[in-house]
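All protein chains but one are shown in place.
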Amino acid sequence: MIDLLNTDEKPKDECGLFGIYGHNMDVATMTYYGLYALQHRGQESTGITVSDGKEFKNHKDMGLVGEVFNEKILAPLKGHLAIGHVRYSTVDSGLAVNTQPLDFRYLKGLISLAHNGSLINANEIRQRLALNGSVFQTTSDTEVIVKLIARYGQSSIEEALMKMMIDIKGAYSLLVMTEDQLIGVRDPHGVRPLCIGKKGKSYILASETCALDTVGAEFIRDVDPGEIVIIDNDGLRSIHAMKSSEQAFCIFEFVYLARPDSNFDGRNVTLVRRAMGRQLAQEYPIDADIVIPVPDSGVPAALGYAEASGIPYMEGLMKNRYIGRTFIKPTQKMRETAVRLKLNPIRDIIEGKRVVMVDDSVVRGTTSKQIVQMIRNAGAKEVHLMVSSPTVKYPCYYGIDTQERNQLIAVKQSIEEIREYIGADGLHFLSLEGMVEATGSSKDSFCAACFTGEYPLGISKRVGEYPMEQEVE
Amino acid sequence: MIDLLNTDEKPKDECGLFGIYGHNMDVATMTYYGLYALQHRGQESTGITVSDGKEFKNHKDMGLVGEVFNEKILAPLKGHLAIGHVRYSTVDSGLAVNTQPLDFRYLKGLISLAHNGSLINANEIRQRLALNGSVFQTTSDTEVIVKLIARYGQSSIEEALMKMMIDIKGAYSLLVMTEDQLIGVRDPHGVRPLCIGKKGKSYILASETCALDTVGAEFIRDVDPGEIVIIDNDGLRSIHAMKSSEQAFCIFEFVYLARPDSNFDGRNVTLVRRAMGRQLAQEYPIDADIVIPVPDSGVPAALGYAEASGIPYMEGLMKNRYIGRTFIKPTQKMRETAVRLKLNPIRDIIEGKRVVMVDDSVVRGTTSKQIVQMIRNAGAKEVHLMVSSPTVKYPCYYGIDTQERNQLIAVKQSIEEIREYIGADGLHFLSLEGMVEATGSSKDSFCAACFTGEYPLGISKRVGEYPMEQEVE
Amino acid sequence: MIDLLNTDEKPKDECGLFGIYGHNMDVATMTYYGLYALQHRGQESTGITVSDGKEFKNHKDMGLVGEVFNEKILAPLKGHLAIGHVRYSTVDSGLAVNTQPLDFRYLKGLISLAHNGSLINANEIRQRLALNGSVFQTTSDTEVIVKLIARYGQSSIEEALMKMMIDIKGAYSLLVMTEDQLIGVRDPHGVRPLCIGKKGKSYILASETCALDTVGAEFIRDVDPGEIVIIDNDGLRSIHAMKSSEQAFCIFEFVYLARPDSNFDGRNVTLVRRAMGRQLAQEYPIDADIVIPVPDSGVPAALGYAEASGIPYMEGLMKNRYIGRTFIKPTQKMRETAVRLKLNPIRDIIEGKRVVMVDDSVVRGTTSKQIVQMIRNAGAKEVHLMVSSPTVKYPCYYGIDTQERNQLIAVKQSIEEIREYIGADGLHFLSLEGMVEATGSSKDSFCAACFTGEYPLGISKRVGEYPMEQEVE
Partner (left out) sequence: MIDLLNTDEKPKDECGLFGIYGHNMDVATMTYYGLYALQHRGQESTGITVSDGKEFKNHKDMGLVGEVFNEKILAPLKGHLAIGHVRYSTVDSGLAVNTQPLDFRYLKGLISLAHNGSLINANEIRQRLALNGSVFQTTSDTEVIVKLIARYGQSSIEEALMKMMIDIKGAYSLLVMTEDQLIGVRDPHGVRPLCIGKKGKSYILASETCALDTVGAEFIRDVDPGEIVIIDNDGLRSIHAMKSSEQAFCIFEFVYLARPDSNFDGRNVTLVRRAMGRQLAQEYPIDADIVIPVPDSGVPAALGYAEASGIPYMEGLMKNRYIGRTFIKPTQKMRETAVRLKLNPIRDIIEGKRVVMVDDSVVRGTTSKQIVQMIRNAGAKEVHLMVSSPTVKYPCYYGIDTQERNQLIAVKQSIEEIREYIGADGLHFLSLEGMVEATGSSKDSFCAACFTGEYPLGISKRVGEYPMEQEVE
């Protein structure tokens, strides 16, 4: 599905992490390239902290990786280990103070953190710390985590991390850097991804394998749920701190969030999406003339649908590649213009055809309605919207910014009512089983709470004393 | 094919034009949207001039449409007619003075010009004008054209344009605006495109039909070769000034330059490209496992090849959507990183496969070499590069920035030598006839000089007194 | 007097010129320093063009010298001669296209121009040129001048300049640069200043001697009215082209415009201003306790008044040195705050005192009113405003931006009425004779039209066909 007119329907990608312990390389530039590959996980701010064994150097700002960094800015970031972060953030919190990594000095020296995920008991911990005299500058979970680590600062860093993991509940993949250690931590359920790569003698930790490919590193393995991975001059060692018996990897990474060329648990994302499309064709076979995707995210599933159904695949919607983040919103009168600026139907492909249009997910339904209308105006005889995931009915508490529950169209309306609303001749959502089947794993290895309402880690409670909104990281 | 590491192989898109004579609408914002749709035709600078019947207001700068304009800048550009321009320009000429439209005051009042194309006798005219006391601020053809018009300024604007057309030789689509007229001019051979649209009572002139779609206008017709179209408060009238008996529409617009959702002469670009792919499959049938495109421009031909050959179509190369115009170039050592930053092969798709890879054109061959290598490294058993156009052997003098002739790989090397250079198992170029066939028109309606060396309008000579480099507009 | 709240009362400084023909030096950086010294003559835009004997290189933009130029921008401006310009311009014309120097190519090669002054027959010439086919991009006199030179382009540059000088009427100091010549031209009446300096073998032309001091050059002499000075590799030669019998040097340069450390015709500006203050004390002796200046421009005259009267000089008004060009305007309610932001009275100095306050000129009177009020609020027993020039009653047509005539307070009101309006106990203006006396020259060597209405060069007429507003340069 597309993000149309800034009234984005899509769940927001959360954050991306990249860390490297390098040997004879420019770690800041490597991190820059790694973050470039992870840009889809967060476009609002980015930062890099580098350590030379003694001191940290840091640069972070609002903006894309390519805007925030240049040669001149990277040049002084000398060192042999680095961590970097890309972040999506809400407008209100769009302040430099909230960008990551966060650097601190504590009892044992310097420490830098970058975080992907969301805690459910951050406010309880915050209150506990405040009673003990802590102050907070941000509303971020990351600051809570670092202050917990500092409280356990009399221990070694490994022990401090293990104690901290006992305190915090929720979804997190963390990169921690000290003067001379690069550490990766993944929550006991393994909700958010984190993987290990190697390039020569240098180790890399990254949210997705596409970042390893980009820097020419070899994929070693995923970090295990509950694992702490410590990389220093002696290489890599691991502590399996507190693995949960239940796995809960976010299935939405497969559906939409991750980059198509990444692999999770050995499965390639684009192939899983294509399998979802094939599954969709089996569940909802239809007599039609062409299959078209909603670009770009609907392409793999549309190819899968076409493959399984034998209906020809055509690119019937042209996406403008130059739509930037700033953009003059049209008046109501020019509403259609604005949609067409992003997405233009090709009449010569669509006219007179029975069209199957494939999208990866539908959240609020307003964009789908606009696109269906455009396809009709371009002369389609029929328009059937096929969605390669189930209906989204529940908010995410584990690091993804979905809409408020009352904006999720499937909460209040039946599929038939949604079909009428968007004006399609047919509307079908892939079954939960079909979606899981396409991943090749079993249902109990995933968190699919946004579809099912079953939250494997529980949900967060807001505590009275700290009424700050929690942010997605 | 992709533009890799700023060592762009692709012929550069030249310029894009958009003009509107509006009734009850915000013409500046309409032009902004139109230029957004034409952004692929020029990313270096852009400008808009608006007339309110008495005065011109203008804003132009280096940068993308979305960077140069915002609400605050557009707000004061009040009027009922406007012309806009997007432009590719070489680095050296990247000066505000060279951005278009160019506004002047002459004997009859105000005049603004925007130009797409290239003259072959600009320097001769320049010298002629200088002898008569003219001064020049730019090296652009546009300034030459406007000064010619001014020399004939005692005549009506139509007559001045007709006289000017007798003087100038070359390829040009022009938008001319006076205080209360919007005028379109296309050269007698019709090399560069220009079309007419209508939205309510308002008329629009644009380089491509995708711009008409974007602003919700209806396509009326292409401007004829040699035609002058004058739009004012009374509507549209036309003068067929000096049509050539030979048509010479640039076939490279179909091959690569134009946006897939545009139509020329009633033919949709993406369908023509798909037909080129089918044609390629007929000319070079091959036993392979998968067909993959070089994204984005190779996609339609790859789909056509897959369709005609029956070999499955897979998206085996992931393109990073966040690569901006500024970008830290990697050291030689990190060369592969840089390529993978833009384009990453998906091993799970490619490994163990005999791969047909489809690209739209090959100019220097260095990028092809890198991609073929990447595909091999990802485990392909065989890689066959199929190119949906013939070998490019001759520079363009009509408005496209091709490489210097000695950089065109096909000039010095045979196809077999190129195949060896890029390291492919097979390399095939679509035949001239096959390419033309796919357009559905006859060969003599096109300029295909970059493939054939037959220049229908002749080539430019540089004149001693004015040794300024000519620029593409 | 101060410029308060952007409702500047002061006649605007016009333009500043600096040119150098260098031997073994970095001419661009020298010009940068020279323009820095002339910044008071124009703060809106600046530019430098450099010639290396073959080509011009140019950089210009809106902003102060220190903002527009830096090492990186100056580095590529290699050459051995250069001209530079600082400019005041009205808001509407604040476009890069109007910044100077203006560079052109004409029949004989390259030419660059920078101009200080204003023509009175520019529109007539503009119309004459347009009839002959000329087009204009700007409303500036400079473009008219360069097009006239081009019309005479078959002649040598000296002859072309001499012919041009016959055509144009008005005030002008010009720098003209060809590939290998630096030329200075001053109008026959010598209205605007231009002087010659030498540093080693290198020659310099500049608007004021302070620029010579700054670059360490020796003052040689002023350029004579009507003189053309040509500097090339052979040194300096001069043509006295068309000297008028009447001199008309702008007396306002002495009153306010020029920098205190500059000399004109051998007279130091700050000493002349001090003499004006002494003269004022002789014309209007008063019984008072302290003399205070309106900083900064009123300081020399206040010192002169104190010296002649024997009344102690105190700095009773503190000027904020950090007020930049951008500035949040206060609401009406905070009006006084805004004034005090720029200028704060020191109560301990003023309270209980009879105050003589000296300013150099009064144009609209609104600022004077505010300052007098502030002085009273700070506890002054009496406030007498002494102005070291006569009442300004007539607009300038020769290169200074005075207010519209109906905004000049002295046009409609008597001195007594003005005194009442500004709320002073006394108000006195230096007599015309006293002002001239202080310069040490005779009245007929000056243009004092703004005070007398006697325009030695006539005034400009606006021509119907070219109703563009003329700008000050």
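A few comments on the model shown:
Going by the order they are written in, the chains are A, B and C; count residues from 1 in each one.
Definition applied: contacts are C-beta pairs under 8 Å (C-beta built on N, C-alpha and C of every residue); 3 or more make two chains touch, one makes a residue touch a chain.
Note that the structure is a prediction, hence the values are computed from the model and not measured.
One chain is not depicted; across the entire complex it touches A, C.
Remark: the omitted chain is touched by one listed residue; of A:Q137, A:S245 or A:N406 this is A:Q137. Only one of the listed residues, C:E158, C:E179 or C:D261, touches the absent chain: C:D261. Screening C:E71, C:D234 or C:E416 for touch with the missing chain picks out C:E71. Remark: the omitted chain is touched by one listed residue; of C:T29, C:Q181 or C:T452 this is C:T29. Think of the hidden chain as still there; on chain A it touches residues 96-97, 102-107, 111, 130-137, 146-147, 150-153, 466, 468.
By the touch criterion stated above, the residues of chain C touching the omitted chain are 26, 29-30, 32-33, 36-37, 39-40, 43, 64-67, 69-71, 74, 210, 213-216, 259-261, 263, 268, 270-271, 296, 299-300, 303, 307, 312-315, 318, 320-324, 326-328, 330-331, 334, 336-338, 340-341, 344-349.
One rule holds for everything that comes next: only the chains that are shown with their structure count from here on.
Common partners of chain B and chain C, by the touch rule above, are absent.
Comparing per-chain C-alpha centres with the mean over every protein C-alpha atom, the closest match is chain B.
Work out the mean CA point of chain B and of chain C, and you get 49 Å between them.
Computed from the mean C-alpha positions, the centre of chain A lies at a distance of 36 Å from the centre of chain B.
Distance between chain A and chain C, defined via averaged C-alpha coordinates, is recorded as 61 Å. Within chain A, not a single residue touches two or more of the remaining chains.
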